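Here the complex is missing one protein chain, while the rest keep their positions.
Now for subunit A:
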Amino acid sequence: MAFEGLTQKLQETFRKLRGKGKLTEKDVKEAMREVKLALLEADVNYKVVKDFVNSVTERAIGQEVMESLTPGQHVIKIVHEELVNLMGAKESKINISPKPPTVIMLVGLQGAGKTTMAAKLALHFKRNNKHPLLVAADVYRPAAIKQLQILGGQIDIPVFALGDKISPIDIAKASIEYAKKNARDIVIIDTAGRLHVDEDLMLELESIKKEVEPNEILLVVDAMTGQDAVNVAESFNQRLDITGVILTKLDGDTRGGAALSVKAITGKPIKFVGIGEKLSDLEIFYPDRMASRILGMGDILTLIEKAQQAIDEKKALEMQQKLEKQEFTLEDFLEQMQQMKKLGSLKDLIRMIPGIDVSKLNDIDFEENEREMVKIEAIIKSMTKEERRNPSIINSSRKKRIAKGSGTSIQDVNKLLNNFEQARKMIKQFSDIQKHMKKGKFKFPFFK
């Protein structure tokens, strides 16, 4: 793994801190130097890192060390909290105009992934019973219009194009008229990639904005962007007063520090992330996951610490008793999943386990697993309390309702119910065996 060296260094530093009674200024400063390096390696902009490190240092020195934590753990805890704060406390949605069509404009540098993202957003809205229109306003890059037309065809969404001889401003203007006439309630304008220092092309964007008055101007940023992310974000924001940010190519192994830089510089929320080349590879943005990813510390302590917060012993005991009596319900399952989620992404979690061969992890499709978990959560949430407690009452009409409510299929619901039943049986057997042995601590039963 790319950052092993640094992680190791970090662990060493925090080991140094561990076991001491309290945080001295020197301890914190020393630790913060390593945090600083970790963030810089993650491509967080230098100035952003500096501000961040200063504020955390201040907080850490002024604070009493929590009883159950070593000073080192406490520093990490504060670092992580501050990172989440910086990323934005909660997720953010697209502003839908009360007067259709809602106009969304995508802007950004060349190669950031705007065209693909336009199609992904269109699919996202289509699945939410909207009627998007894609607008091909990139008249510069060879075959950009064709690209959007092909993508639109793949998801059966109309693409408004006037060729590459008409100005993007006129194309955008005409597309709004077209949308109104043809009952398209969301207009997504794909603009050409451009450098933030290209005066003519930035003026062009300002003109489009003036003409179509978009509800959203979203800056599309490649998650692999380096220190320059701040200059790009600052310029686009100054010129256009963007309403949000979309991060692309997060399916790579970049730590994605640009996310933090862009958020810190513009103050604008990150609304979506692109996680693959397929048009369904779109996710809403989770600040806490991103914070963990950027920090990237494979420190088992973080796991322990967060696990401490997430799962208190009493609950665990309760669940074990339920398991033994076979009272473990889908409701408990949901609760457990949510607790696990608080711990961060699946991949981050596994990376924290000591002795794990990180290179092997590349073979596991974590995104797939996490998407699966999101689905499961949605399904359970669409059930009534009664259904969660007693899944056997879920007949086919209930299944239909649950599938609809969760935006999944009946097969998905069936799959979950089957898996749950099997897991319950397995756990029963397992806990029977366990009962004969000395009572161990309860561990996540669904965490294979």
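We adopt the following convention: contacts are C-beta pairs under 8 Å (C-beta built on N, C-alpha and C of every residue); 3 or more make two chains touch, one makes a residue touch a chain; residues count from 1.
Everything below uses one rule, namely that contacts and distances are computed from a predicted model.
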item	value
Per UniProt, the name of the complex member that is left out, chosen from "Nitrite reductase large subunit", "Tryptophan synthase alpha chain", "Signal recognition particle receptor FtsY" or "Glutamyl-tRNA(Gln) amidotransferase subunit A"	"Signal recognition particle receptor FtsY"
Option from A:T57, A:T191 or A:T225 whose C-beta touches the chain left out	A:T225
From A:N85, A:Q110, A:N182 or A:Q338, residue that would touch the chain that is not displayed	A:Q110
Absent-chain contact - pick from A:Q147, A:T191, A:T329 or A:T408	A:Q147
Selected residue (touches chain absent from view) among A:L40, A:I61 or A:A378	A:L40
Subunit A residues touching the omitted chain (full complex)	2, 5-6, 37, 40-43, 45-46, 109-113, 140-144, 146-147, 149-151, 154, 195-197, 222, 224-229, 231-232, 249, 251-255, 257-258, 277, 362-363
